[in-house]
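Everything on this sheet refers to the single structure shown next.
A single protein chain has been omitted; all remaining protein chains appear in their positions.
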């Protein structure tokens, strides 16, 4: 793809796109600005990285209109766009091609129940298992050795990677991506304590509902509801090794980083950002656009939209940072206390003298 | 099932069961009190939820004898029992039916070693693998694509979900439930440091022993012992994504919430409650009925039964809460210190004057 073609391609989404330098060079793929060589395209979105422009070997760099190009190498062309980061994502997508997860059609070794209804152009990988009464939409790919239990519905254009488990009754929207090892719809962790100290299992009769455009990371677990449904709303992005317990509701376009743990019946709003290893007590609620710092421990609801919270137990960012500063200042405080004590002692001595 | 039949069914375990309202109504399934409609049964155990009684659409609600029913809807019947929560679990179990994990019998695509001995009425799912010399008890179900390595023994009435891995030599009791993605018996994390900074693997020659009535969550890992056995005692309940390292012993009826991590050779007593994301240093011990708060970091043994502990490093609940309050009070303490300083300064000035 020539630089002029990339300019035209971006021009369909970004207005304006300005080309600085030669346009007739063939671009063969993307690379990081520090590592790019001739024929490659890179980008600089953050001004911290402007210093890499002078030394880059890239043939093309996507930058913002205000990027300083005075020291730019002679052989490098530039495309100036308002949002170079997203523009570069478009370029990545162009070069990404399609990953082959399963050969087209149904593998001969796949076990597909006779009552399952599969759409047009569905691929089912080797040894995959699709249970009774499942419904799978057009253009969806089911990876090898994945197991889909009875009565699951999956939309169209989904990618279910190898070795995923989807329990019975789960409902999944369109364009959903589920990575390997994820387990969707296992029993919620519910037990009734008995007088002798043992526990009786509470049947988990609910389901899981996953909206369109959700992505679920490797080895993440999303439990089914006791009754009703655990819900992941449209556009939510969930990283690896995350736990989402029974009866949770995760709002649309909310992002949850790796190893976060959401206890039962938690309701997280839309467009929230949940940091890695954050943990939630059960039955609480976060308003839309709440930002939770990594490792935070959330023990109560935060109902004001847009708050940033942090710490264990979590509190608003400003309070928590002040508290952390106070803890760091404890040594100084101790010195002040001792100095005060000494001065008081001298005073008392003088008065007694 | 008619309300009178539910009353009779509960009456076998709960004494007395009192019916308020009509008994001739057909109940088709359970639902949450806020969501239940005609034909459904719900429950209220916690007085916080009494307020939902007036507006419920349920045909039947299970409540405690002291629940106020003055505002109850005219069309709703009530069953009064001493423990409405457990009674409702019985009702859930009645309506739950059986989840089909594998078709009865052995799937044609399963790989079952000739030397394996399987009991009566065992189901083995598609592409499941059962190794040499395995012994599997009556009525146990092995899900599709699950792999059971050589020499594993599994009791009767167990449910092993799809895509579980059980390493060689593991021993599992009766009525055990293991969810998808769990890995039982992988090598303990043991390496001997060498002089050149590298590590030599220590062979992990022990096994894992899992008692009766244990439930193990999705993607949980329980490592085999270096020598001897990692032991999960009867009735323990382990949530998703939990790590139990080599040579641990988890006591009977102990409950471990999601993402907790138990280091090597830790011994946890009976009927303990371990909160989510709690972490344990190695080689320590918790007495029976210890309660560990979520996110706690346990760095030493707690040998007094029934303690509640919390914090990083964990300490008894009261000490930890006091310390947390002191940290929250640091701002005030600082103000007091400054006020004191000022008063002292004035005093000194006056004396000097």
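Just so it is clear, A and B label the chains in written order, and each chain counts residues from 1 on its own.
Keep in mind that, in the parts below, a contact is a pair of C-beta atoms (placed from the backbone, for glycine too) under 8 Å apart; a residue touches a chain by one contact, two chains touch by 3 or more.
The model shown is predicted, which means the values in this text are computed figures rather than measured ones.
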Candidate in contact with the missing chain, chosen from B:140, B:156 or B:221: B:221
Selected from A:5, A:18 or A:35 as touching the chain missing from the view: A:35
Positions on subunit B where the hidden chain makes contact: 109, 111, 127, 129, 131-132, 145, 147, 149-150, 163, 165, 167-168, 181, 183, 186-187, 189, 191-192, 194, 197-203, 205, 219, 221, 223, 226-228, 241, 243, 245, 259, 261, 263, 277, 279, 281, 297, 312-313, 322-323, 326-327, 329-330, 333, 336-337, 340, 343-344, 347, 350-351
Positions on subunit A where the hidden chain makes contact: 30-32, 35, 85-86, 89, 92-93, 95-96, 99-101, 107, 109, 125-127, 143-145, 161-163, 177, 179-181, 213, 215, 217-219, 235, 237, 239-241, 253, 255, 257-259, 270-271, 276-277, 294-295, 312, 324, 327-328, 330-331, 333-334, 337, 340-341, 344, 347-348, 351
